[in-house]
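With one protein chain removed, the remaining protein chains of the complex are shown where they sit.
Note that the chains take the letters A and B in the order they are written out, and that residue 1 is the start of every chain.
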Amino acid sequence: MEFAQYHDRLQRTAAEKNSEFADNGQLLHLINGGQLTPNSIDLLCDLADRIRLLSREKATAAALQTLLSHRRAMLYFTQPSTRTFLSFMAACQILGLTCNEVRDPKTSSEVKRESRMDAIRMFSSYFDVIIMRSPLSSFAEACSYLMNDLRREERRWVPIINAGSGSDEHPTQALLDIYTLKRSFRFQDREGSGQRFADLKTRHPDLTKGFAHKTYTFCGDIGRGRTVRSLATALSQYENTTMHFVAPDVAALRLDSQLRDQLAKRNVSVFEHETLDSDFQGRSVLSQTDCLYMTRIQREHNSADDENRLEEMDLSPFQLTPERASKLKEYTPILHPFPRDSQVQEIPEAIDLDPRAMYFRQARNGMWARAALLAHIFGVAEELEEIETHSHGRKTI
Amino acid sequence: MEFAQYHDRLQRTAAEKNSEFADNGQLLHLINGGQLTPNSIDLLCDLADRIRLLSREKATAAALQTLLSHRRAMLYFTQPSTRTFLSFMAACQILGLTCNEVRDPKTSSEVKRESRMDAIRMFSSYFDVIIMRSPLSSFAEACSYLMNDLRREERRWVPIINAGSGSDEHPTQALLDIYTLKRSFRFQDREGSGQRFADLKTRHPDLTKGFAHKTYTFCGDIGRGRTVRSLATALSQYENTTMHFVAPDVAALRLDSQLRDQLAKRNVSVFEHETLDSDFQGRSVLSQTDCLYMTRIQREHNSADDENRLEEMDLSPFQLTPERASKLKEYTPILHPFPRDSQVQEIPEAIDLDPRAMYFRQARNGMWARAALLAHIFGVAEELEEIETHSHGRKTI
Partner (left out) sequence: MEFAQYHDRLQRTAAEKNSEFADNGQLLHLINGGQLTPNSIDLLCDLADRIRLLSREKATAAALQTLLSHRRAMLYFTQPSTRTFLSFMAACQILGLTCNEVRDPKTSSEVKRESRMDAIRMFSSYFDVIIMRSPLSSFAEACSYLMNDLRREERRWVPIINAGSGSDEHPTQALLDIYTLKRSFRFQDREGSGQRFADLKTRHPDLTKGFAHKTYTFCGDIGRGRTVRSLATALSQYENTTMHFVAPDVAALRLDSQLRDQLAKRNVSVFEHETLDSDFQGRSVLSQTDCLYMTRIQREHNSADDENRLEEMDLSPFQLTPERASKLKEYTPILHPFPRDSQVQEIPEAIDLDPRAMYFRQARNGMWARAALLAHIFGVAEELEEIETHSHGRKTI
């Protein structure tokens, strides 16, 4: 059995595990979406906002790049992912962190029968953080246990960041979705004034800022979309949320019972539909939606059988046509973890210029959110403040 | 059809297109060799000279590296090219621009049926310039249209640099050839004094500086050499030039009628030959040549039929033997876009130490020329001046 030495620790509940991944509110590693509590969400989103702002001016951007310039990152991506990889690269570069990569699943050392754990400990000799993506679902978790054991022995250890582990967890994707929503749910205009929220309130008197008291609609590949599970789980921590799941009637694609139970336990009102045109309590689901989260049907995970069923199936009920988009509220952000399917066109290009379309901004937000995570993990929040003070001083003088 | 949404724009004349790639003399994108007008050539070569000079001293080299240190480049090379890739990398590094790359033609997102344009727009979320090389001839051009549309909508957009598109255009190769020639045609000695030009004038009374009034000889793969077409086109903008094209008598390798017509329209005197030993007006072509541009017979583009004909063919007439080199004028620069063929030996190693051999220097010039392009596109010419002033100040004190 793989990772046999960590067998017992891998069997624990999420809560037991997560306590090992942090020390006194400071994240040591980011392994599971469950570590994204309201507290850590607030903290990371605040950091992301500040890093984004400081990146705008050359002088403060240069100062940001000194924060971690003495550190080296290893991006160990044995499962390919251009998007996540590039986003982490850019995040590292914003903070001056030097990047190194291993992307070939067959590294030379595996040929030489090196154990996975030896490879990781070797990386930890050269690099100061390991950002890893792997098809093995428990690999990142096992690595964080190795590091924690070394830490306990007062040996050299480094933080582990899970950039996607099998079909299991992808916590930084959840973080960027949440960050995008958090920004959307401030209802600010470009200049950051509160005027827009006041305007919206005249037409939507019940509207509040933040994640609570909202209706979320998820559409597409609900069952296999790691991102849907992570985001829904994170949002379930907030009060009074309703979630609609719109998926084809194929077992693998529908809401699985595990997630349904988990959401129910946290008092989320959960509903399932087979088309974006569904009604709920007499009005269309779309018209009641505060956030629409679209996803791609993931063909690469299909069995031949699934593939045949999908080929025959009409996927138009899961397409955000302009007509359907017109039913959404004026402020409802449209998210998509991307890539989108250029053949199915779950979001046609015609939507791209809609001001509610957030999916390209989402990608950019991923970069800020990941930079925030790195800044937090390396504990440079204080230095960040110095840059802000210094920059502010210069501006006022 | 690929890039259908830009169909009409892709059909326009070069002049119509090029006006869209610049704004008030400032290049927004570099897509076509036709953008290299005498004005932009002067401007970019001047920048290249200055960057080269500042790179010599550690202090000014370090200052150069701050110019674009807050910017991130994407080198998107889905068609392999070690040489061009490394040259752009080095150019970025000279200006402190952080480099990222995607080189695998099968990126994970293509597997997921992402459209090419979504991938490009995603890159533009993370990076500040996209340098792209692709086997698709119109891809870079289409990307610049996407970016111009975003620019018009006041959305985030980034510059596109064409690093080779199919068999079509490779404008920075043309730029580095021109830059090498421009330096050669100053006829300076190493110390930059004018003595060498004065000396040469005693033996070559008609000699002038610059591209005009010169005889250019191109030899080898004329028909398929993108670089020959680009360079000849750029040079045709100058007064009173003569061009000799020396190629095997194989249709695909000879001067094509399109280029011949285009050169004729600009009053270039064009002649064709089947050996480097040809005479022209009673004297050998080589002895009249002011610049010799050698190229490799590109076997990788051959049909089986071509291949058979070439195998049987005697390629020695297209070889720059030492004997032939001895016929060239004392100042005639020998260029080659490299790589050269180690079997055909169109330029044997024996020529490498000839002071007129420019082909290794050409590679190095490519780095300066590309750095110049980046400096221009990001508009940092003014900061460059500050470094020069500061450096000069320090030296005199």
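Just so we're on the same page, contacts are C-beta pairs under 8 Å (C-beta built on N, C-alpha and C of every residue); 3 or more make two chains touch, one makes a residue touch a chain.
This structure is a prediction, so every number in the text was calculated from the model and none was measured.
A.B. asks: Quick one: say which of B:194, B:210, B:322 or B:339 touches the chain that got left out.
C.D. replies: Spelled out, the listed residue whose C-beta touches the missing chain is B:339.
A.B. asks: Which residue from B:32, B:87, B:144 or B:184 sits in contact with the chain not drawn here?
C.D. replies: Among B:32, B:87, B:144 or B:184, only B:87 touches the chain that is not shown.
A.B. asks: May I ask which residue of B:10, B:43 or B:61 touches the chain that does not appear here?
C.D. replies: B:61
A.B. asks: In the full complex, which bits of chain A touch the chain not displayed? Write them out.
C.D. replies: Residues 5, 66, 69-70, 72, 74, 98, 100, 102, 107-109, 111-115, 118-119, 121-123, 125-127, 153, 156 of chain A touch the chain absent from view.
A.B. asks: On chain B, where is the contact patch with the chain that was removed from view?
C.D. replies: On the chain B side, contact with the omitted chain comes from 55, 58, 61-62, 65, 80-83, 86-87, 89-90, 93, 296, 298-300, 338-344, 349, 353, 360-361, 363-364, 367.
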